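All protein chains of the complex are present and in place, except for one that has been dropped.
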């Protein structure tokens, strides 16, 4: 980290700061110019709070040279992490599609979709049991029952299951869940992340609606600092001023995250765009850009279902998307 | 709510939709033009999910006429809500300043500040015990001990205390806390909001970093739907492209929220700007625009403290801010 | 367009409004509910200013049903527009790469790059003569001389040239330029757009840094309303909170714009990401998502050049990108 000192800084305050830094095993290099004094801080600066340092009277500005994330950092872990879920691998050249309905509604609905997406090439089944909803008056998901239904569908089809957790207190219900999803709104629910760090379950961590990639990696770091290395990063669209699409899918996050981190990166084109017609081009583009997987919403029957999202595909459309993705995968950029 | 149908919509799907809406006590007004058919939905449409309706094959677009929040809506509750905390009132013409340190560090630190801010005119004491931090390696607050220290400071000074909760499981620790703060990152932690709705404690609900005012009110609605009407809304800066200030303080939120809702609105100029010099002009401006209160960070000794935020004021600076605010209050726009 | 009236609207004002609308050949359908009155406006509503209507005392809210752009609208022009530049076609299944240096520096530099990118498969040559720079103290481009050098490079290589215009008064200098580029900062320079509408030159119109797709199409509409149908839309990254990349490339703009409009859509991965390593994955992804072309920065000699942008590729890297794009093109989603 570099600190630039104010022109007429108080020497005594500098001594205080230097002592405090040294007490934390930080080595200090001073570089004094005519008007400007620069302090280079060498050592493990990840626990230093740059905002707090900026507050000091003698500090003009500060700049991190090293990234504040360690466990998630590609620099200290050059090989791709491969997350193993039963027989399925994600990352390090292994591509997997996760598919299923937005909300779990019934055993019949879920099992039908599960079999259809499996036949089309999906490797994991997704489905919402706990649903984060903006309105307290909207359907909040089948909750416990939803998880039971997911486990039945897993039993029938053999597909490992992915479902979202919304609170630490629900963790016991997730014991047989294969991949625990942390939603965009909980990306900075730090107490939840710490608790998930104590498990060894694969965690699918979604990027917050207006989070930076570094913030996403800091949240992964919370999980990894607890000893759980099984983190899958997921880009699901960020908030922008565009209104034609629900959010803006940031596909440059794929190569950028691969450069910053060794963790696998998957893409959620359904939530990102909110428009089923865009799922195919965005899925193919994600595969071309080097994504390690996709998570796609599929509903069973568009003619009868009232509440399928605008972003959901019918099973035959999903099969078409999977085929298009498979065609592009051999030419993916990695 | 208004639904605009696609030009050649399927009559059978319209029947399905109409039946489903009627089953939910929604009255339907059809308005057929040459090219366009409009459905007016009358009744309690707050539980209708507009995103889900948009998904239907026959629906071209949809528009809410009524706000999806009821309990927080000024239309159904024209009088200002006054939140009572001991002898202190916030809202309905009652202005109160909340002041105190960013983090609780020690009994001495806290009690010193508490006495100083009380003398300067603060009505409540704030202090962080549980600290949401982007990095898992940064100081996470004194936690339980922090709350004990706050209670000691309350005992000494008589100031009611305000402190942030980060997880449902910590709720028992907050029994004697006067006002429970929900931080910006937890504004959409819906399980936490529901749980706080079961208490009758005043809740200081901060706006999320890129949340709209309607989303803020929907989160207030989660608390109020549980029966807890004691919600104080807090604008604390939103994320924009500006980098000179930490966030952008949206002072138009004051009159706008007052128009939309009957709940009190307070302003946090410290976190919003991140710059102590801006606290005074922004506090005065907030008072002029009709805010019901302020929450301001104050530190004890800038010469010794290493980690006071750039946004914190020394006690004498706080006294100066309070004086400037008091001078403007008689001319506030309400 | 739909207007929703306030509950107790003034009948006389409604009459005024109705008369005014009818005078503009707008047909009115009234739809009166118990609490809500809806006005459906049928006819050419593109010249109605929704913001102005919202201002009327009697209007609660308003919603456009028809898009405000006509010439650029796919609905009224279902076939893809193909823009012809010499022998090169862009759009309607014709893909073309535009390549060249950020700034034109010298004849040698430009001609060397031009020959190299031509050999690698580029169909057009780009190069900045007039440079929009944030600082008045930064290099503003070779201007007139830059255009002369571009014309020399065109003569030598046969590649048509693309270069940016910054002011109407420079238009005479662009007589022999093949494609006139309008930069992101000038996307809403309406006087310039009108003037370009009077020419019949192909216009490469870049999306503004925080513009919506509809705003981009409205700017295209300014050009097309003057009779110039040769507009190529270009997504070049939008401003978001992400800092790792210079901007965020919105690849969903490709299928979305293709749905909204018949105009060709090209992608600028160099400016969007600002990072040369990301140009290849983003170019391949753009091709997979159905883009009609790319515009890529290429510099000549990375070892000697001081001021090549972080976003520029060396010619051999460009050749590698073009090859990767060509491999994916047969599988593109259209």
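Going by the order they are written in, the chains are A, B and C; count residues from 1 in each one.
The rule we apply is simple: a contact is a pair of C-beta atoms (placed from the backbone, for glycine too) under 8 Å apart; a residue touches a chain by one contact, two chains touch by 3 or more.
Note that the structure is a prediction, hence the values are computed from the model and not measured.
Student: Given the contact definition stated above, which residue among C:2, C:39, C:56 or C:117 touches the chain not shown here?
Tutor: Of the listed residues, the one touching the omitted chain is C:56.
Student: Tell me which of C:42, C:151 or C:225 is the one touching the absent chain.
Tutor: Of these options, the touching residue for the absent chain is C:225.
Student: Which of C:186, C:228 or C:261 touches the chain that is not shown?
Tutor: Among C:186, C:228 or C:261, only C:186 touches the chain that is not shown.
Student: Can you list where chain B touches the absent chain?
Tutor: That gives, for chain B, the contact residues 210-214, 238, 240-245, 248-252, 254-256, 259-260, 272-273, 275, 277-278, 280-282, 284-290, 324, 327-328, 331-333.
Student: I need the residue numbers on chain A that touch the omitted chain, in ascending order.
Tutor: Its contact residues with the unshown chain are 2, 4, 29, 31, 33-36, 38, 40, 42, 60-61, 63, 65, 210, 239, 241.
Student: For chain C, enumerate the residues touching the unshown chain of the complex.
Tutor: 13, 16-17, 20, 46-47, 49, 51-52, 54-57, 68, 132-140, 166-169, 185-186, 188-194, 209-210, 215, 218, 221-222, 225, 239, 246, 274, 302-304, 306-312
Everything that follows uses one rule, which is that only the chains that are shown with their structure count from here on.
Student: Of all the chains, which has the CA centre nearest the overall CA centre?
Tutor: Closest to the centre of all protein C-alpha atoms: chain A.
Student: Just how far, in Å, is the C-alpha centre of chain C from the one of chain A?
Tutor: Chain centres of chain A and chain C, defined by C-alpha means, are spaced 31 Å apart.
Student: Counting only Cα atoms for the centres, state how far chain B is from chain C in Å.
Tutor: 39
Student: Residues of chain A that touch two or more other chains: which are they?
Tutor: In chain A, residues 210 touch at least two other chains, as defined above.
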